[in-house]
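Some notes on the structure that comes next.
The complex appears here without one of its protein chains, the remainder shown in place.
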Amino acid sequence: MSAFRLPGRGRIDVARPVAFRFDGKAMTGAAGDTLASALLANGVHLVGRSFKYHRPRGLLGAGVEEPNALMGVDRGPGRHTANVRATTIELHDDLTVETQNRWPSLGFDLGAATNLLSPLFPAGFYNKTFMWPRSAWETLYEPAIRRMAGLGKAPHAIDPDRYTARHDFVDLLIVGAGRAGIEAALAASASGERVMLIDEQPELGGKLLANPARWDWLAGALTRLDDAGVVCLSRTTAIGLYHDGFVGAVERLTDHLPPATATGPRERLHRIRAARIVLATGAIERPLVFADNDRPGVMLASAARTYLHRYGVAVGKRVALMVTHDSGYQVAFDLAEAGIGIAAIVDSRPDLDPSLKARASDLGLELIPHAVVIGTHGAKAVTGITLAPLGSRQVRKIACDALLMAGGWTPTVHLWSHGKGKLGWDEALGAFVPEGEMDRVTCTGACAGAIDPGHGVHAEALWSPRDPASFKAFVDLQNDVTARDIRLAVREGFRSIEHIKRYTTNGMATDQGKTSNLNGLQVAAGALGNTAPQVGLTTFRPPYTPTTFGALAGSAKDALFQPTRKTVIDSWAHAQGAVFENVAQWRRARYFPRASEDMDAAVARECRAVRTGVGMFDASTLGKIEVVGPDAAEFLNRMYTNPWKALAPGRCRYGLLLGEDGFIRDDGVAARLADDRFHVTTTTGGAARVLGMMEDYLQTEWPDLDVWLTSTTEQYAVIALQGPRARDVIAPHVEGVDLSPEALPHMAYAEGRICGVPMRLFRVSFTGELGFEVNVPAGHGLAVWEALWAEGQRHGITAYGTETMHVLRAEKGYIIVGQDSDGTLTPDDAGIGWAVGKKKLDFVGRRSLARPDMLLPDRKQLVGLLTDDPHYVLEEGAQIVDVPNAPVPVPMIGHVTSSYHSPTLGRSIALAVVAGGRARIGETLFVPMADKTHRVTVSEPLFYDREGARLDG
Amino acid sequence: MLLIHCPYCDEPRPEIEFGYAGEAHIARPINPDDLSDAEWETYLFVRTNARGRHFERWRHVHGCGRFFNAVRDTVTDTFERTYKAGVARPGEADSWTGDTGGIV
Amino acid sequence: MADALLADEPVVRDGIAIAWTPPAVRYSLRTRVPSGLPRLLASARFADGHALALGPDEWLLILPDGAQPPTIAPLHALTDIGHRNVGLTVAGDRAAALIQCGCALDLSLATFPPGKVTRTLYDGVEIVLWRTGEAEFRIETWRSFAAYLHAALALAADDL
Partner (left out) sequence: MTRFSAATLLAKAIGHHKGWPAQWPDAAPKPSYDAVIVGAGGHGLGAAYYLAKKHGITNVAVIDKGWLGGGNTGRNTTIIRSNYLYDESAFLYDHAVKLWDGLSQELNYNVMYSKRGVLMLAHNVHDVQSFKRHIHSNRLNGVDNEWLTAEEAQAYCPPLSIDPNARHPVLGAALQRRGGTARHDSVAWGYARGAAALGVDIIQNCAVTGIRRGADGAVEGVETERGFIATRKIGVSAAGNSSVLMDMAGLRFPLESFPLQALVSEPVKPFFPCVVMSNTVHAYMSQSDKGELVIGAGTDAYVSYSQRGALHIVEHTLAAICEIFPVVRRMRMLRNWGGIVDVTPDRSPILGKTPVKGLYVNCGWGTGGFKATPGAADLLAWTIAKDEPHPINAPFNLDRFRSGRLIDEAAAAAVAH
């Protein structure tokens, strides 16, 4: 056992040694230790380097407030975690940690040179320099600053751990399982309510764990809570308090286990909805601000007590205390009783509680009232302190190996503040405490300002006989913010506490100011000549402590990142070697390459097959909405630009949907199944939007219409058969439908059976060929597809994908909403003004089409483009100009929306929108690319079968 | 995550089930052609964007599917009340029923 | 059913069994005249099957495989969604705890008793959640979301 481990003390299992590695060095602690307590037990005080000046640093605290002892924890490949506080790392076998922000080693850090240059680096220095010469910022200064940046190691491998989440619902959530939290839980435990008690530490009890006198009570209370069915979660940090009783909490499940034995998810996010919330988050002891208060060995008094009683570790052999608050005395007494030497108790107050004085005297402790520590000594650990009576230059030096600070207490009001709870200044505490009321939420115990024991004083910084601008008295230890930085900020006109925070970075380190905010505020208030409450506090932001991205991302990764919607024919396409593309949430077959075909070759073959024989296409992703009710036709008439009332059952119509702003939103074909029933299709990506838009109008504008809408997108698998031989493929399998052109012409609809299952059959075409879209109940989709595929073999059937579909429709000038139109096109712009019912008095978007800008002749209009070079395929998105080689900025008159090589025509074709385009048909325009400008001729947006005769095949 | 009382389901439900649908009580004109361009612009785009008490529409899209109205304080995000679509704006008598929605 | 999706083996964990439901006939029933139908968020026996009230004018009818369309009072809409939806059962002592991983509704017996049904979300996927017993739920979702939902539930069951 090391010299600092105290036999017979602590709650941990000293008999069970635990081996760990610290900066490559093998060490031994005990089961139940934190890394911090184990390091102290090994006599290690130097545990880190500060952010800016690389000053040697030791442990300040014993919990999440720790600003100095940040470690990189390595649990194997991909499992390195940066910036973990040594005080929260539970010791386990094979624990491997490294200190950070030092090179080449913690003991000898070249970065410490910045400490020597620190007079040049006050707060905000970077605003004032690095500007000359101008080019040096990019070439010299910024790269240098970035090299110095950061704390922990950057990640470089993928974390193999899993993270999980759940929702919890409770009547009462208590955050913090110290005395106040446990008492609140006990009080509620008999009510039969659902009570949940969470605490960030591995063991419930909070500060009671550092108070052996209360251990029996604690054990009994926890047993009673367990018996009463109170859900107690340890290692669970409430990270934020949100609206309406919602609390996010993260439970750490495996980091305390040796990597080899850790199974299951690493962390669990609890999304807790609570009817009532009690915040019993306690308080954090405040450090004191004086020269060189950052030397290793200078720590919070309460931390020393925790190390003593909870871990059986002495923080030193000869310990001095600097106190401004009574609570420091108990620590001194406990240490003395444990046989640890007390060098002195320095108290800034002139008048001390007689009972404390008496007790100190009984224990033989030297008590120095009305005096302050004005400096510390030592290189990488404190070896002594200098103190002076207040207002005096009669300094005195005392040797010690630790200096404890008791500067009073800061209630942990973060969660209260997240909930927009008001804070009021408590003069006695020198701190902000919750004030007023909040729906569902109350505070109790130290969090509410009920700090026990004793009183104290709070000062902006300890008095010093030296010029305060001449030394470093740290306020924010991690970010190296000193009292003089704060005073400088005030001097330079930064008066708001938010400005001071941002200018100095006080409170912006990874501890989010848990030990620095109040001291910073008080230094600022002193410099401003204001009181602390006048200056106010900066806003607390979630999370309370840093929270793993993975825990918040949860299981949403890889295949579970977002659903990939697949049609029932997807498996067939996959087996055929299809290449897929993502369209909205769907995965769609883009083309079906054979052997060594590339996309162009496959698409050319697929196109030819459709034009000359028959092609087969999975159109299942098209949105489908069943519109049912006596007013169905009236409803569609109001929604769509087209007239619907006269459409006969058994007929289809192209429908065009605008937004109320007059721009094209969606399109599709709808069939009238019966007087009161339509089968409406939408684009793949527009399905949900269109249904939502329809519901909006139906429910809120026209609730008098008797119409109901149901999404049937996934009810039907849709198999498109396109090409002159399409009829031949389905005919043998269709029952109950006369497929002849006379009985079922283009844009007709019929119901029957195919392959023995019910079918909705659309005689429609998006290719310009004879076409059928076979809708069958989705569960039968694959079987019908396979049957038609088998049937089609004798007709040379070819499966085609979305790319071929795009080419075929472009040859016919059919637009794709979202590609050829982009949310700024009207029906007339898109050349589909024919779809607008001229006699209709109203439909969604109609009024907007009469706005002045919609009537201008130079609006962009859909046209075709033919390149002079028939082999050159324009790039989609390429811009169009009418004057070649104009200087930048070049006036652009439009852009290419769709462009392909047309196997049918043996040349390239393109669709484009061009300002006043329809009047330019026949004109020559130019498409300037980076390397070359291409000449194009404007044409009608229709390249194949102008008469449309093939549709009637 | 907000907790929103759906007036149709008559129970509080989590925000993620809902879709916000803009300011409430902006009825689509019966005859849009009667509106000037400026009036049509107002209908389309101009919104109160109140800092404080705000009348707004939500849809319980992943629940009962219904659009409804709400009064919410946009500074605190606290819902004062929610009510079914078609009910008069609280504080104003419904022109048909005289119902003021319980608010005078 | 010729549907690879439904061929997956049931997931069985301690206190949890997840399985696909057998084929069923399903209709979306919409009417303003809800006589003989359960009120919103409730379910009831209906024509050899069940009617689940999803909206004030919307019921999901789940009927045995092969059932004929039911006869219903006038002024209604009946739409076949038998193949749109896929059903899952989640049963066992920890069924509620499992669904609670991805569902933001309070599934305690007091607030979500047997018989209650609602549309909601699981991990962002829209579902119909129907508590068929104290320790048994039926979940309906659209076909193309089923694989994701199944995988998400199975992973959550592993990590519960």
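The first chain written gets the first letter, and so on, giving A, B and C; residue counts start at 1 in each chain.
Everything that follows uses one rule, which is that contacts are C-beta pairs under 8 Å (C-beta built on N, C-alpha and C of every residue); 3 or more make two chains touch, one makes a residue touch a chain.
Being a predicted model, the structure only gives us computed values, none of them experimental.
Enquirer: Specify the shown partners of the omitted chain in the complete complex.
Expert: Per the contact definition above, the missing chain touches A, B.
Enquirer: Check each of A:A461, A:L788 or A:V817 against the chain that is not shown and name the one that touches it.
Expert: A:V817
Enquirer: Of the residues listed, A:N115, A:S302 or A:T547, which one is in contact with the missing chain?
Expert: Checking the options A:N115, A:S302 or A:T547, the one contacting the hidden chain is A:T547.
Enquirer: Name, in rising order, the residues on chain A that touch the hidden chain in the full complex.
Expert: 51, 78-83, 119-120, 122, 125-132, 134, 137-138, 142, 145-147, 149-159, 161, 240, 242-243, 246, 248, 269, 271, 418, 420, 467, 469-470, 484, 488, 491-496, 498-499, 502-503, 505, 510, 512, 539, 541-543, 546-550, 552-554, 556-559, 561-562, 564, 581-584, 590, 661-663, 666, 683-686, 816-819, 822-824, 848, 851-854, 875-879, 881, 888-890, 892, 895, 928-930
Enquirer: For chain B, which residues lie in contact with the unshown chain of the complex?
Expert: Missing-chain contacts on chain B: residues 1-2, 15-16, 19-20, 22-23, 37-38, 40-42, 44-51, 54, 56, 72, 74-77.
Note that only the chains that are shown with their structure count from here on.
Enquirer: Which integer distance in Å separates the CA centroid of chain A from that of chain C?
Expert: Inter-chain centre distance comes to 31 Å.
Enquirer: Scan chain A for residues touching two or more other chains and write them down.
Expert: 271, 273
Enquirer: Could you list which residues of chain C touch at least two other chains?
Expert: Where chain C meets two or more other chains at a single residue, that happens at 58, 104-105, 124.
Enquirer: Tell me, which parts of chain C touch chain A in their complex?
Expert: So the residues of chain C in touch with chain A come to 1-4, 23, 28, 30, 32, 57-58, 75, 77-84, 97, 100-108, 111, 123-125, 142-145, 147-149, 151-152, 155-156, 158-160.
Enquirer: Which residues, counting only chain B, touch chain A once they are in their complex?
Expert: On the chain B side, the touching residues are 1-3, 14, 19, 21, 27-29, 31-33, 35, 37, 40, 44, 57, 59, 61, 65-67, 76-78, 85-86.
Enquirer: Could you pull out which chain B residues touch chain C in their complex?
Expert: Residue positions touching the partner: 1, 8-11, 13-14, 16-17, 62-66.
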